[in-house]
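The other protein chains are all here in position, but one chain of the complex has been omitted.
Residue numbering begins at 1 within each chain, and the chains themselves are lettered A and B in the order written.
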Amino acid sequence: MDSAIVPYLFYLFSFVIVVSGLLVVTMKDIFHCALFLILCLFSVAGIYVLLGADFIAAVQVLLYVGAIAVLMIFAIMLTAKVSGIGIKQQNEQVPIAIVTTVAFVAIALYGLGKTIWNIKIDAVIPDNTTMAIGKLLMTTYVVPFEIVSVVLLAALIGAIVIARRN
Amino acid sequence: MREFSWIIPLLPLLSFLVILLFTRENRKLSSAISIGAITIGFIYAIGLLIRQLGDNSEFEMRFAWAVFPTMSLEVGILIDSLTTMMLVVVTTVSMLVQIYSLGYMHGDPRFSRYFAYLSLFTFSMLGLVLANNFFLVFIFWELVGLTSYLLIGFWFEKKSASDAGKKAFITTRIGDMGFIVGILLLSIYAGTLNYKEVFAQAAGGVIPTAALSLAGVFIFCGAVGKSAQFPLHVWLPDAMEGPTPVSALIHAATMVAAGVYLVARSMAIYANAPTAGMVVATIGIITAVLAASIALVQNDIKRILAYSTVSQLGYMIMALGLGSFTAGTLHLLTHAFFKALLFLCAGSVIHAVHTQDIQFMGGLRGKMKITFWAMFIASLSIAGIPPLSGFWSKDEIVTSTMGHPVFMVLTLLVAFMTAFYMFRLIFLTFFGTPRDQHAYDHAHESPRTMTMPLQILMVLSICAGWVAIPWLKEGYSMFVYFHEPEAAQPHYLIMLVSSVVALSGIGLAYLVYYKRSISADALATKFKPLYTTLYNKWYFDEIYDRVLIKPVLALTSGLWTFDNGVIDWVVNFFGKFTVWVSDVKQWFDVHIVDGAVNGLGYTVWSFGALIRQVQTGRVQLYGFFIVFGIVVMLLIKVV
Partner (left out) sequence: MEISLAHYLALAAILFGIGMFGVLTRRNAVGILMSIELMFNAVNINLVAFNRFVTPADFTGQIFSIFVIVVAAAEATVGLAIVLLIYRNFRDIFVDNINLMKW
């Protein structure tokens, strides 16, 4: 990447993420929230690219946007009859949640600022991350890989069982 | 022989216990035991008399019972001529009365108890006579009073009888209070209560005269009570509520004589304290005159005899007070016999006509021969007609008043009155036409058990006084004396005067009640106020009632009300207080204790109600709590 435009891109992506995130959590119409979620997820993928994690960016788009967000939309549509105009989308905990969240974020930022990160200055970012990740998945992290597949299987069966019509 | 004379009182005591404990159901056995006991006593007493006549020495047996530093109380016997004379009198009359009672009390439901009481009385009286010190005599004194109470109120279902018993006991008690004071005075001043020691000190001038006089007067108080002298004479007429044999024994011959005996025994005190002696004599003559005057107008046969007894006792007391030991004790002896006889005859008459009012009698001479002759002889004796026993003792009494003209005149007056009322009794009861035909028809002579004692006593009434015939060399006064024996002197003038007085009394009665030349009713109306006063016994009972009894009763009633009120108030107060306390406690328990418990429960519940609101069931709230907790932890860590 050309390091000159990184900051701009970063701020652009960050802005989109934050704004769309806020919209996700505050919009009245749940469908609009889903759409903004998709936008947010795309932006996160952009951040990944800036960080040089291209494989992760691809996976993000594929899984999150392609599967999960679509799943969300399915769910919204299946429970659509409930949503309507005039129904509140946010509960009464809003004030205290704002306070707590702001506090949390403030503390986190404060902690961030104070910490001296162990940053490797001249780091060589590998070009092709996909091959490396693939190799690692099959060698060092093969066990978690298999387990994760079992988890997916369980989730699959579980979802079917739960949502089954008797 | 004299060492065992304590058997004489002991046997009747045993008789009392045996009858009361074992043989109450068996009437014949009870009476047999009682009469047997007294008969043995009688025989023993005769034996003692014979021995004493041979050897007139004193005999004393002493046991120290309770020894104190300043004085000791003892139990003992003193036997001298006076004692022997009293023993014979008491045992003789008791024996005859008990035999008489077999017939008189026949059919009474409490027959055995009657004999038990009689035995108890005999024991007490004999003990009194044998005692050798004031303390012991006081014990028996009280016992005699107790048995008198029991016997007067023997038919206690009748209210008048039980009241009479109470009256007797209480009145004599008043006298006994004085007696105790006298005993205490003696114990303080003489340091002993033994007769011989006290009298020795009295004669020797060891005791100051003033103290001696006072002691004498107080001891005499006991005699005033027991011998029914003025002013404590009121109980004796009422005591006639008891069975007639009881009246004969106790209230004629023996118990009332105890007072006379006491004064006689304490002669040393009265001889050496002339003031006391004069007090005694004065009371005696007042009593004699008073009682005789009342007897003039009474209609109850027993009342007449009761007042007569009081009057004669007054004679004895007066004689002793004036210093004549012989006269007083001699009259005691003769009076015991003829008065007992009079009472028993009265009992016989009452038994026959079932009434005690002489106004309803009359003409019984033909129907009850033995009774009539016995009563007639006894009346002659009491009137003092020679040569019967009463004449000799009456003479001695008149003789003792020589040197005291007032006393002599009054004595002769009493003699006149005595003769009059006794023959009034005789004429109204046995002569003339029967006033109650129904009673007259049913009248009959009494059974042998009743007439036999009458006959014996009749003989004694005639000759008992012959021991004091003045021409005897070794007469009564040589045997029973105070200080030293003295030979009796005949006083012809006195004999003549007293006989004349007696005969005129009889004559007047003859005129009024037999010949009817003077009308009794006319006399009564002419002297109406006097008659009414005499008839109402000089209003003594009424005065006592108003002045003494009613105030005391009012006071006690008032005190009782106060006591009751106060105590009731206190008790109620405690009751109410306890109730109030328990109310408070209940309130406390309900509100505070229960409140605490309930409150605890409520507190826990309300806390729970407060806290469970956390469990909204909404997961987002839980999520919030988690985040909040994390934030807080971070804050703590970072800040």
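To be clear about the criterion, a residue touches a chain if its C-beta (ideal position, glycine included) is under 8 Å from a C-beta of that chain, and two chains touch if they have at least 3 such contacts.
These numbers come from a predicted model, not from an experiment.
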| item | value |
| --- | --- |
| Displayed partners of the chain not shown (whole complex) | A, B |
| Hidden partner chain, residues of subunit A it touches | 6-7, 10, 14, 17-18, 21-22, 24-25, 30, 33-34, 37, 40-41, 44, 47-48, 50-53, 55-56, 59-60, 63-64, 67-68, 71-72, 74-76, 78-79, 82-83, 87-91, 93-94, 97-98, 100-102, 104-105, 108-109, 112-113, 117-120, 123-126, 129, 132-133, 136-137, 141, 144, 148, 151-152, 154-156, 158-160, 162-163 |
| Residues of subunit B (touch criterion as defined above) contacting the omitted chain | 612-613, 615-620, 623-624, 627 |
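Heads up, the rule we're going with is that only the chains that are shown with their structure count from here on.
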| item | value |
| --- | --- |
| In the complex, subunit B residues that touch subunit A | 618, 620-621, 624, 627-628, 630-631, 634-635, 638 |
| Of all residues in subunit A, those that touch subunit B in their complex | 91, 93, 96-97, 100-101, 103-104, 107-108, 110-111 |
